[in-house]
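Below is a structure I'd like to ask you about.
Every protein chain except one is present and positioned as in the full complex.
Per-chain residue numbering starts at 1, and chain names A and B are given in the order in which the chains are listed.
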Amino acid sequence: MNTGLSLIFMLAPALVVILVLFAGGLALGFSQSLGYMPIIGAYGFNLDAYLQLIKSPGFVPSLLLTIFISVLATLLAVVLAVATALTLRKRFVGKKIVSFLYQFPLTVPHLVVAVGVLLLVSQSGLMARAAFQVGLISDPAQFPILVFDDLGIGVILVYVWKEVPFIGLIALAVLQSMGNDYEEQARTLGANSWQTFRHVLLPLIIPGILPGSIIIFAYVFSSFEVPFLLGKSYPAMLSVLSYRLYTDVDLDARPQAMAMSILIAVFVLILVLFYRRLSQRILRRSG
Amino acid sequence: MIDLRRFPSWDRREVKGCPACFRVIHVAVIVAIVVGVLLPVIPLLVWSFSHSWFFPEILPMELSGRAWTYIGSPLSKVANALINSLIIGAVVTASAAVLGIPAGRALGLNRFRGKTLVEFLILAPIIVPGLAVIMGIHVLFIRLGLVDTLFGVVLVHLLPSLPYMIMVMSGVFANYNVEFEQQAYSLGAGRIRTFVHVTLPAILPGIVTGSLFVFLISWSQYILTVLIGGGRVITLPVLLFAFAAAGDNAVTTALCIVFLAPAILILLFTSRYLSGESGAMGGFGRL
Partner (left out) sequence: MSSVALHQLSHSYAGSTYPAVKDIDFTIEKGELVSLLGPSGCGKTTTLKLIAGLLRPTSGEIYFDADRVTDVKPERREAVMVFQNYLLFPYMSIEENVGFGLRMRRLNKQVIAQRVQEILAVMKLEKLKGRKPAQLSGGQQQRAALARALVLQPKVLLLDEPLSNLDAHLRDEMRELILSIQRSLGVTTIFVTHDQEEAVLLADRIALMFDGKIQQVGESKIFYERPASRRIASFFGNNNSISGFKENRRVTCSIGEFLVESDAAAGPVTVVIRPESILFGDHGVNSFNALVKRQIYMGTHNRYRIDVDGAEWEVIASADSGADLEGKRVSFSLPPEKIWVIPERGQ
């Protein structure tokens, strides 16, 4: 469609911005993680920071917690997104309003959601108060601990609330683009509603929402604001550890902060590759 | 020819079904969407007007406009932060559109060697955690004198947001028929007229959706702003984070609402593009 030269003109500006910022930032970060920090007169190239990190007692629990939270949040978001998309594609009274409400979380910053969830599900939050009013609990301490908890439930709630419409709208777009025909074809060939969903709709939706789910997985794995506000301080998610190290007054902690960020990136990449493999295998089997 | 008649006719195991179940589930999902979306928002609204509101009261004991008065006063720097956020969001969105639309077109319409690599590069900033990159960029920007400046913040906001614009646009262009443009040329329309009357209407849903994402990413960005802005560039998320961490619920929630309002306004105008027939969200399914 386009000549090579015009292609370059169209792509280059965006690519330059991304390359300079991303690759440049990554390279500098990586070199710092190896101990190369001319500002403080450190010119080493070594793996000290990485070794110290991995050996530190908090690392493994943090890693496990991070994996747990990001896997569960992604999974829940995908399941709820598919379920809601299947419903939203039908006609019903009040669809316009419900669709608008559905899109609403897209626009709400994570920070705001975190505040909302905190005020909703903490032990003195709105839900606990409601539980008290109806006599389910007699003391705030009896309400389950959902924020600043061991499993990061509050953190997961925030991400699920926020990301369901993102995946759901992608699923809706996929469903809309394929229309009702495949479904009807399956029905007339003898598939019941569940079988139609399982063997026809799902395999058609999954490839479409795969990239989106990878995006949110990577985001949850590495973002920092929500676990900082709603997470326990020990073990904390890796991103929180990294931020703490980075803002430590002791500049010697800098290489470790960088090393942590690089490690997070490596973990994300590994898990994303694994996730793609897995979902492709599931997809193949579901046909 | 094989005699098909010897097939036993239409044998089928009974498959359990529940006709009423689907309707019930359908309604349940709609109710769940409405309730689920509104739940975390309710405490925000109520808290911002409350003076004292202790457990186990389900409604505030005393209402007050204190939080709103404070937010309105110059002391709180909210007006300043709001303006900063809006300026940054607008500039980032415009830049992402200028950079991202041509890039999306190049990717959506063409197949060329190295395309996978280019796509990978564009996706990388959203898959690879921002922390890993931002710490390196911080060092780079210190050298370039871009830290603590609005321009530096704008640049760094482009990193996580530009990929969204490109993804959405490449999805839109993948469904776009260039022959409409060629038809317009051959009917005597010039380049500009063709763009305005032919290309633009076709890709508008994509531009709107992409811009919405870019703006929202910039609008809710905390960590990049705080690291590059270094406490000098105050935006709403920076302010909110500080208040949330300090634990003044009334002011925090009032700030949350200020933070939400423009996003809702924008969604009011862009909602129909998100789940309409345009399929602009489908772009996330194609990379």
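The rule we apply is simple: contacts are C-beta pairs under 8 Å (C-beta built on N, C-alpha and C of every residue); 3 or more make two chains touch, one makes a residue touch a chain.
Keep in mind it's a predicted model, so treat the numbers as computed, not measured.
The residue touching the chain not shown here, chosen from A:L204, A:A253 or A:L269, is A:L204. For the options A:I137, A:A186, A:V240 or A:L271, the residue in contact with the chain missing from this view is A:A186. The set of chain A residues touching the chain not shown comprises 91, 181-182, 184-192, 195, 199-200, 203-204, 207, 283, 287.
As a working rule, only the chains that are shown with their structure count from here on.
Chain centres here are Cα averages; for chain A and chain B they lie 14 Å apart. Only residues 12, 15, 17, 22, 25-26, 29-30, 32-34, 36-44, 47, 54-58, 98-100, 102-103, 105-107, 109-110, 112, 118, 121-122, 124-137, 139-140, 155-156, 158-159, 162-163, 166, 178, 212, 216, 219-220, 222-223, 237, 240-241, 244-245, 249, 252-253, 256, 259-260, 263-264, 266-267, 271, 274-275, 277, 279-282, 284-287 of chain B touch chain A when the two sit together in their complex. Remark: chain A residues 1-2, 4, 7, 9-11, 13-15, 17-19, 21-22, 24-30, 32, 39, 83-84, 87-88, 90, 92, 98-117, 119-120, 124-126, 128-130, 132-133, 140, 161, 169-170, 172-174, 176-177, 190, 192-193, 195, 207-212, 214-215, 218-219, 221-225, 229, 239, 242-243, 246, 257-258, 261-262, 264-265, 268-269, 272 touch chain B in the complex.
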